[in-house]
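Let me begin by handing over the structure; questions about it come next.
The complex appears here without one of its protein chains, the remainder shown in place.
Chain nomenclature is as follows: A and B, assigned in order of appearance, with residue numbering initiated at 1 for each chain independently.
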Amino acid sequence: MNKEELKIAITEILPEITFDETGEFLNVFVPATSLLPFMNSIRSNNNFEMDYLFCLTCIDWKDHFMMVYHLHSKKHRHEFVVKAKLENRENPEIESLSGIWKTADFHEREVFDLFGINFLHHPDLRRIFMDDNWKGFPLRKDYMDENMIEI
Amino acid sequence: MSEENKIEFPGEVHPTDGGGILVTKLDDVINWARANSLWPLVFGTSCCAIEMMSAADAKYDWSRFGFEVARATPRQADLIIVAGTIVIKMAPVLKRLYDQMPEPKYVIAMGACTISGGPFFYNTYSVVKGVDHVIPVDVYIPGCPPRPEALLHAMITLQEKIKTEHTSFSKGVPSEKNQKLLKDE
Partner (left out) sequence: MGQDVLTEDGLFMVNIGPQHPSTHGVLHLKVWLDGETIVKIQPHLGYIHRSIEKMSENLSYRNFIFATSRMDYLSAHINNEACALTVEKGLGIQATPRAKVIRIIMAELTRLASHQLWWGCTGLDLGAVTPFFYAFRDREAINGIMEETCGARLTMNYMVPGGVMYDLHPNFQKHTKDVMASIKKNLADYDNLLTGNVIFEMRTKGVGVLSKEDAISFGCTGPTARASGVSCDIRKLFPYSGYENVQFDEILATGGDCYDRYMCRMAEMRQSVNIIEQLIDTIPEGDFQEKTKAVIKLPKGEFYQRVETARGELGVYIVSDGAASPYRVKYRSPGFSNLSALSQMAQGVKIGDLVAIMATIDLVIPDIDR
């Protein structure tokens, strides 16, 4: 499906979605609370069949976090990007997608380790790169510790 | 020489232990044996490990110098070539490996990352800025990564360093007389 057909089909699943087409991919903004049902439907729906999650990351925009999921369908050869905004900076939470795509397991652990986002119902949420007793979340924009030497 | 013509020796004189003619020949033999059969530990964390493997291979062949037998366990090795960046999570592991090696043991710090953190010096939260914060180093090799010939040069330098050692006291530990001298300074 091309971008127009994707927009129509996605709006049928969840009407309150907004789009952004300025970049290379079609960006789909989903409210964080309805992320899991939306992802379930685009994984199992025969029109979409997005079976390949190739990039899962988070961006720290200083007053909110933005979770970014890049999805591709091996069968239909279309792809789009799902974004979910997390307003709560003290205690960011979002549902885990490791039940749908097994690759989300490691990627969500990485986002938890480096940004501090809590993934609900993740099978094994613990730090992956840093020590288990590391204080702080390094990739946040307000992180500073004594090891970092600035130019 | 008369008193007026005596010239001050320009430097410090530390009387060394165990010297004398009797044991220097033994020292020579022991040092020759040690220097020419150093067994390195298989330890490579990142890119410098590939140049270390190239140095082990047929083109740059370090086994000409006696480094043939690379051991996988630190209990049987006497040289650890730290090839690659050391991060804070890996530092206790490296210290434990170094402690498991029996005396006399030597360390070569290979690559810019082990000298000072290298390209990962600024704005990194997890890199140890120099492996000599963790273990004592004998030879440093600059480069990113250093060529295999540079590694061979470092190994030969280490061999020359070993050949100047005295075996009558442990490496790196001064004798009682010298400890007293160092305390007075």
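Criterion: a contact is a pair of C-beta atoms (placed from the backbone, for glycine too) under 8 Å apart; a residue touches a chain by one contact, two chains touch by 3 or more.
Keep in mind it's a predicted model, so treat the numbers as computed, not measured.
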* Structure fact -> Against the hidden chain, chain A presents residues 22-25, 51-55, 57, 59-60, 68, 70, 74, 101-103, 105-107, 110, 114, 127-131, 138-139, 150-151
* To do: Identify the residues of chain B touching the omitted chain, counting contacts across the whole complex.
  => 41-47, 49-51, 53-54, 57-59, 72, 84-85, 87, 89-90, 93, 97, 119-120, 122-127, 144-145, 147
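As a working rule, only the chains that are shown with their structure count from here on.
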* Asked: Which residues, counting only chain B, touch chain A once they are in their complex?
  -> 88-89, 121-127, 129
* chain A to chain B touching residues, read off their complex -> 129-131, 138, 143, 145, 147-151
